[in-house]
Each structure stands twice: as C-alpha cells, then as structure tokens.
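In what follows, a single structure is set out as structure tokens and then discussed.
Apart from one protein chain that is not included, each protein chain of the complex appears where it belongs.
Order as written gives the chain letters A and B; numbering starts at 1 within each chain.
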Amino acid sequence: MMLIDIVFYTFFLLAALAAVGILITKNVIHAAFYLVVCLISLAGLYVLFDATYLAVVQLLVYAGGVIVLLAFGIMITNRSDGQLLSSSHLLLPGILAFGGVLVLFTIFTVKFSPGIPVNPDSDQVQQMGIVFMTDYLLAFELIAYLLLVVLVGASYLAKSSQS
Amino acid sequence: MSIDPVYGLGLSAFLFSMGLLVIIIKRNAIFVLIGIELILNAANLNFVVFSSADPANTGQLFGVFSVVLAAAEAAIALAILLNIFKFYKSTDLHQLNRLKY
Partner (left out) sequence: MTYPHIIFFIILVLPLLGGLINFLAGARSGPWIATAALLLSSILSVFLLKLTVDLPSVLRFTWLPGIEIGWRLDRISVSLIALVSFISMLIHLFSIHYMKDDPGIKRYFAKLGFFTFSMLGVLGADHLLLLFVFWELVGFSSYLLIGFWYKNEGVPYAARIAFITNRIADAGFLIGIILIMVNSGTGFISELQSIDQTGWWVGAAGIGLVLGAFGKSAQVPFFTWLPRAMAGPTPVSALIHAATMVAAGVYLLIRTSVIMPPALVSTVAIAGALTAFIGAFSALAQTDIKKVLAYSTVSQLGYMVMGVGVGATDMALFHLWTHAFFKAGLFLSAGAIIHYFHKHFHSIDGQDMRNMGNLKSVMPVTQFSYLVCMLSLAGLPFFSGFLSKDGILLKSLEWSALAGPWAFIVPVLGFFTVGLTAYYMGKQALVVFYGKNRMETELVKDKEDFLTVRLPLIILAIGSLGLFYSFNPFVHHFQILDFWFGHQIPLSFSMGWLAPAISIPLAVGGLFVAFRSYRPERSFTYRDYVARGHYRKWSMHALYLDQFYHESMVKAFNMISEIIYGLDRRFIDPVLNWLGMSFVVFSKLMDLVDKLIVDKLVEFVAYISKLGGDFLRLFHGRRVQLHIFWAVLGTILILLWINNFM
C-alpha cells in the first residue's frame, strides 16, 4: 500500500462520514461544518484524480464562498425558539429513494467505469485556460453574465425583503 | 495516478444518495440546501473521475461550470429563503404550502 492510497482512503472516508453526519445531525450549524469537511475532502480527491484546477476552484468557491453564505443564512433564519427543525416524517420514502439510487448507481459504476487512466497530462491549467477562451467561449461568457445577474438578483431579493 | 476510478464513482453515488435522503427527510429548508450542495458535489466528483481518463479534460471543465452554477444557486436560494423566513417566521417546509399570500 502506497502513501497515496492512504491519503485517498482517508479523504474517501472523511467525505463519506461527513455526508452521514449531515444526515444524522439535528443541528444546522453542525450540518454546515460537516459539509465543509465533505467539500474539503472532495477537493483532496479531485487532486488525486488529476483535477488540480477544479480542486482549487472547489476550495475557493465552495469552502470559501458557499459555506460563508450558508453560515449567514443559518444565523439569520435559525431562531433559537427551542425547537430544532429536523424531524423525519418521510423517513421511509427517503430511505427507499436512497437505497434505490445507491443500488442503481452501483450497477452503473461497475458497468461504465472508465478504467485506470494511463497518461495524465501535467500542464492542466494552461490547457484549460486556452479551452475556455476558444472552444467554450460562449459558455464562459454566459456563465459570467449569469453570475452578474445572480449578484444583482440576490442583492435585490435580500434588500426588497427588508422594506 | 493509479487509483481505480470505481472508488470515486462509488463515493459519488453514495454522496448523491445521501444528498437525496437529506432533501427528502429533513424539514428544515437549510438542510435541504445542504443536501442539494451534496448532490452537486457528487455530480462534480463524477465529472472529475471520468475526466481523469480523458486527455482533453472536458469533465473538469464542466466541473468548473457546475461549481459556478452551484454558487449562484446557493446565493439565490438563500435570498429566497430569507424572504420566506421574513414572511413565515419559520423555515419549516411543511408550513410552506402557499405560493401567494
């Protein structure tokens, strides 16, 4: 067993256990922090799967931005009136869906697995920058516009609710 | 690297199922949002695993788009949640049975 395998299994288990933690916890704050753990573990896995650029983006956008947003959302909405909102009326349907999806995806995983990659490319960041500015320029521009619209929309929604 | 992609795909499936379970059984809207994030991340992991076998790295590319979209979604969803909370004084999904007041 190589060191890299140990790192991989560590991240693997961390991500899976964090997800289970989100499910079983009743505290929203705890859930948010489990999510952080999960996201960072995933970022590590991305690196191990040769997606270094996406790993950086994951850390910046998710572990940085989205979690901060969530934390603010939780702080604003989670009033401490003594009642924790996480009861499980729909436990049975949820578990059914969970099992179904898991079984299905496991089947697909075995079926469509790409196999062990042979020749990983080292200069990913430069290559992706070129692709963004050439082949996927339209999508890139559109996502930029989308971000702008979301920025304006979110601030408008948050502001109008106060008046 | 020489990690079998099956492990990545399996983790992706597990995370997706977990997110779904969270979405379905939790009553708190914040939990639901967290579940959605989980699902998105599962999808991202899938992209990455397949991308590792692809010299053009197309999967990683879409992973970037997906992350950006997830951020945008989180921002808008939280803004809406804020409004809902202002209105209902609660984030209990079972009480959100009116679209228009």
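The rule is short, and it goes like this: a contact is a pair of C-beta atoms (placed from the backbone, for glycine too) under 8 Å apart; a residue touches a chain by one contact, two chains touch by 3 or more.
Bear in mind that the values here come from a model prediction, so they are computed numbers and not experimental data.
Student: Over the full complex, note down every shown chain the hidden chain is touching.
Tutor: A, B
Student: Considering the whole complex, which of B:I3, B:L20, B:L61 or B:A75 touches the chain not shown?
Tutor: B:L20
Student: Of A:I107, A:M133 or A:L151, which one is in contact with the hidden chain?
Tutor: Of these options, the touching residue for the absent chain is A:I107.
Student: Could you please point out the chain A residues that touch the chain left off the display?
Tutor: Chain A touches the missing chain through residues 89-90, 93-94, 96-97, 100-101, 104, 107-108, 111.
Student: Could I get the residues of chain B that touch the absent chain, sorted low to high?
Tutor: On the side of chain B, residues 20, 23-25, 32, 93-94, 96-97 touch the unshown chain.
Just so it is clear, only the chains that are shown with their structure count from here on.
Student: Using the average of all C-alpha atoms in each chain as its centre, how far is it in Å between chain A and chain B?
Tutor: Distance between chain centres, rounded to whole Å: 6 Å.
Student: With touch defined as at the start, can you tell me which chain B residues reach chain A in the complex?
Tutor: Chain B residues touching chain A: 1-22, 24-31, 33-35, 37-38, 41, 44-45, 48-57, 59-61, 63-65, 67-72, 74-76, 78-83, 85-86, 89-92, 94.
Student: Inside the complex, what are the residues of chain A that reach chain B?
Tutor: So the residues of chain A in touch with chain B come to 4-5, 8, 12, 15-16, 19-20, 22-23, 28, 31-32, 35, 38-39, 42, 45-46, 48-51, 53-54, 57-58, 61-62, 65-66, 69-70, 72-74, 76-79, 85-91, 93-95, 97-99, 101-102, 105-106, 108-110, 112-117, 119-121, 124, 127-128, 131-132, 136, 139, 143, 146-147, 150-151, 153-155, 157-158, 160-162.
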